[in-house]
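For this depiction, one protein chain was excluded, whereas all remaining protein chains were kept in their positions.
For clarity, chains are labelled A, B and C in written order, and residue numbers in each chain start from 1.
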């Protein structure tokens, strides 16, 4: 047996995850991926403990699979541990603020899944707490993972480099269809008190953040309408991820009111002069994860589609006329963002690696003491738009302005 | 020399065309195509005369190419002729009402290009006149040619047959980019007094009519915003179709204000419960004729794209789950609308044949004395939506209802 | 009534068509299109007479629709007329040589549909006759219409300009599925004595000519296999175009042997060093008119697909790495071949206009006394490859060289 030249042992980043549902597991896997794909990452994430009160076999298996040492039924115990550096919050939105404030108070770095909170008020308490904690070297991040899809990061880079010129149009949809069946049960995502809103906050939040991210502009006002197509649903039995089973036999099952939007549509203006349409819906039959974002500028255009997340369509209007057209760029070259650590060109990556890249960037930020993005303020910005959309919809589509948020360091 | 079994000589339909610009020529060609592709059409269109005051070589060549016997500089002379059955109006929108009213008064059938008029008031005088003339057997039609694209007609049929179930979403864009260059001159299409509106009336009108046509529903209200990105342009030298040259040297050329919208975006509700987004723009860099219409229903979805007009994407949600997906239907089978008269499957047709089919349907209607569609009332319906969009945009995106129009025979 | 500036009356080109089946009608229409779209074409085609012995109502209607003055049951009468300049041969391949030789002897220009003949020997008599007639100013053309699809012509131009560099690979398929049903009857296209070969000569001929055309190279040798999947079929009742009905009731109908290939596959080498695969089949379920040609060179690649004939996919390997990809060029810009005469960008054209452009080029050649392409020699070149493919297939796929044909003026 021989020993190869020793690799310098990486410093551990000790992680505690709150909520080991499907999103919590996605995060847990991502931490292990970073170490395997970014061999020179400055910190090595260690999955120390998880807080989750499910107490069932499924949880036990997950805990074992990811190698967590401990499980706490109460997240407060997790936050209180002194052998944890980072609290990663993967619970529904109604608990984000409380957990994040406690973790910051305990001096932990915090990664909080999107949406940052279920209300602007909560989000503001979180950004305030984050700003206060920052003085003590504590970092915060809001988890809009799609910023880390290489094609999205590349699109941002193209726009920042002026390749699209002055942005005129943004066109963003996030189309899903998992509740088109009226017998689909009343899971927590369909209840306002748990989820805050429906398609709007769940998937609309993604396209709001993503378009603000790639354009470098903020939404300044909106005109919106929302709709709930199926107003009453069977009470839920159990659910996991985006699937669930109804609680009782067809027809005889007790039902409850759907208190969130099935679909949210809005027009918007952006701070740089662009006009935009946005649509988030769970009733777009045939679309499973149909996020599509298009940006048209004076010098070019680009289109990103999540179901083909390794591709970017780019139209360069400065090319000779007869050769112009949308170019399907396979964003798998080593020069593309994040991809130097991956396999040869053309070997595609999947959804999960938006999280791998997120964790890599977070680790980099912690190692260097710089602020990771998206910040809690970025999360607040999204929350402000969500809030304006809801109010505009309540006001019969009247225009509602979005208050500007003080500048940060550019994302 | 032998004589084949004699074909019964078809009865002529004598046509006079007002305006032999590029749209007038598209119509002229379409009349000759009908006779060649629908060998058993009940009437044979004859191009009798044209009214156009261009008086130039280009006009002379066009007149010769299509075989018109005469040219009138004044359309009133054309309308006054007693050897013409049908007046086909292909001039800009500001002259539609006057010409149509005169033609109807002269007892001619009238085909009027879209949009029906430049205002609701004008459109109402036209529908009133049409209704009055109808008593005397005179027929009227408004030229929304895209209804006659086979894939569009097939989509309407699928929806009418219930294959999409209850319609939830309509998503319609018409994207062009021919005036993104700020040096593109101030042609008539950019002047409110000639064109009525900009992208809204020119191409937005198409997606309004098309979505109302395929869904069988009417838009009941809108929230809109419009934008003019380039507010001042060089005065125009000459123009033809959608191309033009500026009137003077770069920089030194006299300029004038653009008085129409470059882009119009709106949210809408439809009479059957669907919600919708619409966007018409001439600033979508990279899109030449980018009409795209998607409809999502409880049982299925469909997508139509004009640049691939021989295709329809259809998702049938009643199929077994693992086999579901959008099917690219090449709408070139003999069972598809209009296609029995064409070539073998897979041999595609072009833009022009939406007009060929339009003329075929018009001829059929005249031959049988039935009302062709789209009617002037259909044109009025579009005008009412255009008007509501304009008003909503002026009112800061406030919701503006669209008055219902009394029912006709179904389209 | 006013008279516009007079258009100079174009000189007529008097056309006689042999065979007014569906291909003959496609040609007839194309002549009328030229006059309507290329207003400044130097000659004006006039449809003088047709030779066709069908003698039925369908023929009578077609004759009337295209305005032929006379019909001859015997093509010899047509060829004998002294008021005809051009004989256009649209009959099955077994009659091409006889008709063409007679027409050339009578001093007529000849346009002969592809394939030029059913054998190399026939093709050689035709090229010899063409060369002899050329001395007297008589011109000949072989009708490989797909050369005139704008995207194909543009591809040739890109390759000729060196944009693809040294050509390494050609990959061509022509996939149809119209006889996958074993009950489809034994039409003339399935009989060797009429059609010469099956998929090979019918559609394989197209991809042979097209790839030689776009690359500017000739096939120098092949290794082939052919297959007839359905060896016996019901005798045909009647047929038109690519559809037909079986002659009798299912099961009880008399049948006959299929004497042509259902599919032909071959490997090839080209004169410039490229290697190639070719496949022509009528058993590619789901493909209606699925011609697809791809060319890979040292500097770039391109893909053409006939069912989307307005598009060309172009990959430019000289662009910056991260921006590379296949660009979907919508070949509808005025700078693209043939398109200056058409409508605004993005308004697509159909299959038929490959013939319109063919007739335009033929008219141009006649007017200027230059040799139109593809020539009879081009037709012979295809015939030599077809012959080599057949022989290789008979020899168990052994390599069969293709004799070079003396150089002409470049196409």
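Throughout what follows, contacts are C-beta pairs under 8 Å (C-beta built on N, C-alpha and C of every residue); 3 or more make two chains touch, one makes a residue touch a chain.
Note that the structure is predicted; figures quoted are calculated from it, not measured.
J.: Which candidate, A:350, A:369 or A:406, sits in contact with the chain we can't see?
T.: Looking across A:350, A:369 or A:406, the contact with the absent chain belongs to A:350.
J.: Sort through C:269, C:308 or C:347 and give me the one touching the missing partner chain.
T.: Going through C:269, C:308 or C:347 one by one, C:269 is the residue touching the chain not shown.
J.: Taking the full complex into account, find the residue in C:46, C:117, C:173 or C:388 that is in contact with the omitted chain.
T.: Of these options, the touching residue for the absent chain is C:173.
J.: By the contact criterion defined above, which parts of chain B meet the unshown chain? Give residue numbers in ascending order.
T.: Interface residues of chain B facing the absent chain: 154, 314, 316, 321-330, 333, 335-336.
J.: Since one chain has been left out of the picture, which residues of chain A touch it in the full complex?
T.: Interface with the chain not displayed, on the chain A side: 1-7, 9, 22, 25-26, 28-29, 32, 35-36, 39-40, 52, 54-66, 70-73, 77, 176, 178, 241-243, 287-290, 306-310, 330, 332, 334, 343-353.
J.: Please give every residue of chain C in contact with the chain that is not shown.
T.: That gives, for chain C, the contact residues 164, 168-169, 171, 173, 175, 177, 180, 223-225, 227, 229, 263, 265-267, 269, 273, 275-277, 279, 281, 283-287, 296-301, 315, 317, 324-326, 396-399.
Criterion: only the chains that are shown with their structure count from here on.
J.: Using mean CA coordinates as chain centres, what's the chain A-chain C distance in Å?
T.: Here the centre of chain C sits 55 Å away from the centre of chain A.
J.: Between chain B and chain C, what is the gap in Å from one C-alpha centre to the other?
T.: Centres of chain B and chain C (C-alpha means) sit 35 Å apart.
J.: In whole angstrom, what separates the CA-based centres of chain A and chain B?
T.: Chain centroid spacing, chain A to chain B, equals 43 Å.
J.: If you look at chain B, which of its residues touch at least two other chains?
T.: 287
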